[in-house]
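Missing here is one protein chain; the remaining ones are kept as they sit in the complex.
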Amino acid sequence: MEINGVTIEDTYAEAFPTWISRVIITAVTEEWAYRAATEATGFATSAIGCPCEAGIEAVLSCEETPDGRPGVSILICAGKKKLKEQIVERLAECVLTAATTSVFDGLPDAQEKLPIKLHFFGDGYEYQKEVGGRKCWVIPVMQGEYVGEEEFGIIKGVAGGNFFVMGENQMAALMGAQAAVDAIAGVCGVITSFPGGIVASGSKVGSNKYKFMPASTNEKYCPTLRDKVPDSKIPAGVNAAYEIVIDGLDEECVSEAMAAGIRAAVTVPGVKFISAGNFGGSLGPYKFELHKIL
Amino acid sequence: MEINGVTIEDTYAEAFPTWISRVIITAVTEEWAYRAATEATGFATSAIGCPCEAGIEAVLSCEETPDGRPGVSILICAGKKKLKEQIVERLAECVLTAATTSVFDGLPDAQEKLPIKLHFFGDGYEYQKEVGGRKCWVIPVMQGEYVGEEEFGIIKGVAGGNFFVMGENQMAALMGAQAAVDAIAGVCGVITSFPGGIVASGSKVGSNKYKFMPASTNEKYCPTLRDKVPDSKIPAGVNAAYEIVIDGLDEECVSEAMAAGIRAAVTVPGVKFISAGNFGGSLGPYKFELHKIL
Amino acid sequence: MEINGVTIEDTYAEAFPTWISRVIITAVTEEWAYRAATEATGFATSAIGCPCEAGIEAVLSCEETPDGRPGVSILICAGKKKLKEQIVERLAECVLTAATTSVFDGLPDAQEKLPIKLHFFGDGYEYQKEVGGRKCWVIPVMQGEYVGEEEFGIIKGVAGGNFFVMGENQMAALMGAQAAVDAIAGVCGVITSFPGGIVASGSKVGSNKYKFMPASTNEKYCPTLRDKVPDSKIPAGVNAAYEIVIDGLDEECVSEAMAAGIRAAVTVPGVKFISAGNFGGSLGPYKFELHKIL
Partner (left out) sequence: MEINGVTIEDTYAEAFPTWISRVIITAVTEEWAYRAATEATGFATSAIGCPCEAGIEAVLSCEETPDGRPGVSILICAGKKKLKEQIVERLAECVLTAATTSVFDGLPDAQEKLPIKLHFFGDGYEYQKEVGGRKCWVIPVMQGEYVGEEEFGIIKGVAGGNFFVMGENQMAALMGAQAAVDAIAGVCGVITSFPGGIVASGSKVGSNKYKFMPASTNEKYCPTLRDKVPDSKIPAGVNAAYEIVIDGLDEECVSEAMAAGIRAAVTVPGVKFISAGNFGGSLGPYKFELHKIL
């Protein structure tokens, strides 16, 4: 299959379940909501070495937020126990401390809820108040009062949706990946948790040489090793590859994000080949076949 | 003491020692260095609930980086053991994964060094190479090759330098704090690790009511509690306060940053009062007297 | 009328007709489209002293652009003759010169069209090509080839929709205005052409003292002159006012933008009063009554 002269490999991305929370952060201006969201979703690229995966899902208009202020929604993804701990710490340290912010549950219809009790910070001076139909706690703080919801819906979502953008050189592949990330930013329900949304150094599980490593470079996808490793997956004419990893609320939005990203990547001159990563079905139950979703 | 009509309280900021590493991140463009730096310093506002404190120190010109590329320097602050773990994880997950980045030691003259062995990720395909006089490891990855140094100097620096910007209302105090952060951005050797550099909800150690809380709201500095708590520190006419917390390589740069920040804050209309936080000397050995540093 | 404790004056904004073109700028990434759009809409705040009024209307997803690339749409507003000249010069100097950009007509259903013949720049090497159903010219340039449409629909739209955000001090009014601009950014069909979308120095037509001036400060709306001029329009307790000026494709979208902006402004602490500017009907045929649109 070819789009715009770029070969789309007949393969699939393999993904696995994760628990996800969506937190709506509002603030006096969009910029302040964005700053809090950026801090709260930092150090959260990959569950391999970070305590969770997190990212900014969308900028929200005032009409989309419970308090009518500008907002940003973020997704936080982890195992259930880790998820609670991470929501508590990231909201307590990165949002409650941020200027003018409030937080609201972005999955109010979820059946499962996590209690996130920030109001103890109020040391007894806190009180309850309804904002936009949400039961919130108000905590007196130095800037005045912090207001936020304390129960967050969680659902079982999808982690690890992915595709590879390969180019005739590094800059072509990188700009192709960037165009993909730009396109995915317009899709609801998903995040790309790596720096700038792009992975420069995709990994394989474990290591052949260093048994203590949980993950190591995926030599089959390293362009400089093409002639040194058997079964290289790097096609002739490709000299760089970037991976886009997508976490999302469900299969539909991950699939939509992959399609939007790939369609944007192939508009970039020098992009040559699109593929995706899977472990033959051993990693997880979700399969996103590139030819099907496009 | 008054500057520009704003009262500067005759008090001091109390700070304490911390171990600090400075990492230089370079990339193909400044933007890519900045993106990696942002991810690597996220979820790192306060050691109370985050695994470390970290932030962007400076944007570096090509002449200031070992490989002649655009760069950003970050500071990471923590206890010595935690510091090593955090540098490893943040560089491995947030910089090695980022497009086109390299890392270099930003404290090459420090006597103490931490080995940060990312090259095991190379699974045996890695090799050594000198870049700009620095001994680096080259790791084959999907984008081509990652290049980086693996030994980082650490020094004993200063954490918790601070001052409070108080205003006649919230927006005046916030913009005063923002002007302060803008000014501090021009000072070498320091970071302001909170979201946007500003703390909205300064805390006291422990809690009077909830014994399980390591920290809670500092009611003496809560404007809405002025008439409800004894010994409120909020002057008449003040309705909001923000704290700027500064970590830095030494007392001199923290002092310089505090002075630059305060001088900028008092140019903002509606800013009324500048103070600083201390615990009477019980917290740490460093004292920054506001009247002396200005 | 009060919203969120803020008085909305029972008055109206008066607006007048203008010719408008909407240009879709696409590029390899959103950032490059945005940069071209920023340059092309600069020096275009007010028709009083700038050659036109222009601004960024929206960021477009890849699905919304003719060539499937990331895009930005801009509006350019002026009298018909000036409009043609300004589109030619702004596209020729600020978009054709920008990296990887293409331009497309954003009002393809408009009955009136302006020919914007950039292809003469090709000096005979140019040729025609269809892109996304649009008849484009391809011009060989240093970066490779520029591709763009050369006929742009224009319609009679609305200029000068406006409202005033007044606050108890300058920072409160400014952040109220900023929240308004953030909200308006989410409304289709409109721009706010002033720097950051906000006017700090609203004017009246002509000058009482300097007859050679086409416009001068509107002393009735100057807080520092409240006690010095008769009929000051600044209410007690207000110490700063900002104006938001909106140009849009039709009355509906200007009305929607005004409502969204006002609703956001009144969420900001310290905002006290909302009004709007009119000249008693002498300026133009459009009236936007604040109480009606909210």
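Note that the chains take the letters A, B and C in the order they are written out, and that residue 1 is the start of every chain.
In this text, contacts are C-beta pairs under 8 Å (C-beta built on N, C-alpha and C of every residue); 3 or more make two chains touch, one makes a residue touch a chain.
Everything quoted here is computed from the prediction, not taken from an experiment.
Asks: For the full complex, which residue in C:79, C:115, C:196 or C:237 touches the chain that was left out?
Replies: C:196
Asks: With respect to the chain omitted from the figure, which of B:77, B:183 or B:254 is a touching residue?
Replies: Checking each option in B:77, B:183 or B:254, the one touching the absent chain turns out to be B:183.
Asks: Quick one: which of C:11, C:170 or C:278 touches the chain that's been left out?
Replies: Of the listed residues, the one touching the omitted chain is C:170.
Asks: With the missing chain put back, which residues of chain B would touch it? List them for me.
Replies: 28-31, 61-63, 67-70, 144, 175, 178-179, 182-183, 185-186, 260, 263-264, 267-269
Asks: List the chain C residues touching the unshown chain?
Replies: Residues of chain C in touch with the missing chain: 28, 32, 35-36, 38-46, 48-51, 89-90, 92-101, 120-125, 139-146, 164, 170-171, 173-174, 177, 194-196, 198-203, 207-210, 212-213, 215-219, 221-225, 228, 239-243.
Asks: Tell me, which residues in chain A touch the chain that this view leaves out?
Replies: 167-172, 174-175, 268-270
Criterion: only the chains that are shown with their structure count from here on.
Asks: Could you grab the centroid distance between chain A and chain B? Build each centroid from C-alpha atoms only and quote it in angstrom.
Replies: Going by mean C-alpha positions, chain A sits 25 Å from chain B.
Asks: Report, in whole Å, the distance between the mean C-alpha point of chain B and the mean C-alpha point of chain C.
Replies: 38
Asks: Compute the distance, rounded to whole Å, between the mean C-alpha positions of chain A and chain C.
Replies: Centre separation, chain A to chain C: 34 Å.
Asks: Return the residues of chain A touching two or more other chains; collapse runs of consecutive numbers into ranges.
Replies: 28, 144
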